[in-house]
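Since the structure comes first, as structure tokens, the remarks are kept for the end.
A single protein chain has been omitted; all remaining protein chains appear in their positions.
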Amino acid sequence: MKKLFVPLVVTVAALFVAAPYMIAQAPYESTMGLVQKIFYFHVPSWMAMYTAIAVCAISSAVFLFKNNKTADAYAVAGAEVAVLFGLMGLVSGPLWGRKAWGVWWQWDVRLTTALLMELIFIACLLVRKYGGPGSEKLAAATALFGGATAPFVYKSVDIWRTVHPKTSVVPELLKGSMPGSGLPFALSAIGFVLLATLLMMVRVALARRQMALDELYLDYEES
Amino acid sequence: MSHVSLTLARGDIVGLLGPNGAGKSTLVGMLATLVSPSAGEVRFGDRGAGALGGELRRRIGLLAHELYLYPELSARQNLTFFAQMYGLDPRGVVDQALERAGLSARAEDAVSEFSRGMRQRLALERALLHGPRLVLLDEPFTGLDDSAVSLVAERLRQLAAGGAIVVLATHDLDLADGLVSRVALVQGGRLAVDEPAAPGLRARYRSAIAH
Partner (left out) sequence: MFLRTALLVLRKDAAIEAKSWEVLTTTVFFAVSAVLVFSFAFVKEGEPLEDAAAGILWIAVAFSGTLALGRTFERERYAETLRALLLGPAPRPALYVGKLLGILAVLGIAELLLTPLVALLFHAALFARPGLMAALLVTGTTGFGCVGTLFAAMLVRARSRDVLLPILLYPITIPVIIAGVRGTSALLASPPDEATAVMWIGILTAFDVVFVTLALWTFEPLMTD
């Protein structure tokens, strides 16, 4: 993992330098104009968030069953990065919605599911902070159950919403009906996911150093 | 806790000594398979604790500081419940256990009405109900008067003589004196001493414990 660090930093930096240029070059969408370009930021945020959620849920399962401290480090890194990118998505979504459709929030399936996932992973972090000793296992269970509930949340909100009229333009956009939007989108998506990976790696390294420090401290105390 | 390596044999009465907070209760918890160690393992015979599961727990008895008795239920109801949990026929064992605890007269009273000493005696019987081969006791003498203490001590000697392993965690060196056959001193999460017991525990380990 350490060997990947420098190449990753370079790649991410390159992508983040290139992306604004590409986004500016991308064609304007007919109805929404400039505001639509928030799409290049908004959807990749979700992709980054779900990547982090996957990392968190899987490492939580490993931690629960194998009691592996490194897995716990990955779990906390995944949770924190997920909350971060989730927040970005949840802020950019309403901003876009307000300009594009006139309302801040209208219970769109993806936004609602993401909101609930965000709440679950914030709860994960709250448990770690306020749960007292041994709360890593509790957080791991929350992450695991949270990951498991995601498809149920999506499905039930989706069915619930089909009763109400949809005013979302997102499906058309995602189908790539806009020529010229493919490349900037791909770059943004890759950039965000790699950034999330990078942040998680840094966080894991930090967590492991903290654990090593704690152990050294304990050894010192006893001698 | 760290760097603890301990081997226990049948017929031992092991005194797990040390000041409060040293880690005795944690070690007892690990022996009871309630706490899993972050590194290393607990082995019974030549098999790991994890692999043995329920069958192993059938042979372990634990008397902890918290006593594990339901205050709303009566003494008899508590013992009956735990007897059934261990797959025993309550009719045989419950009355005998009540007798040993000296609580036959108060069998139908709720445990919440008992004094600490009475609860302690009942909790001890509850822990021994299923005839465990590994008996773990965390401060079993709390709240007991002298006659009760000697009764319990005698009981522990009989258990050890019958081939059980008795692990007795206590900070009271005087009570452990003459009772334990081996001493394991826990200090700051480490095993400081592990040797056969000799008379005069307080003098011998006073400096170690006071540290």
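Per-chain numbering from 1; labels A and B assigned in written order.
By definition in this document, contacts are C-beta pairs under 8 Å (C-beta built on N, C-alpha and C of every residue); 3 or more make two chains touch, one makes a residue touch a chain.
Bear in mind the structure is a predicted one, so any value in this text is a computation, not a measurement.
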Option touching the unshown chain, where B:L6, B:L73 or B:V193 are the choices: B:L73
Which of B:E55, B:D89 or B:D146 contacts the chain that the document leaves out: B:E55
Sole residue of A:L8, A:V35, A:A54 or A:A123 that reaches the chain not shown, by the stated touch rule: A:A123
Residues belonging to chain A that touch the chain removed from view: 64-65, 67, 116, 119-120, 123, 126-127, 130-132, 134-135, 137-138, 141-142, 144-146, 148-149, 152-153, 155-157, 159-160
Absent-chain interface as seen on chain B, which is shown: 29, 32-36, 53-55, 57-58, 60, 62, 64, 66-73, 77, 81-82, 84-87, 110
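Just so it is clear, only the chains that are shown with their structure count from here on.
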Computed distance of Cα centres, chain B from chain A, in Å: 49
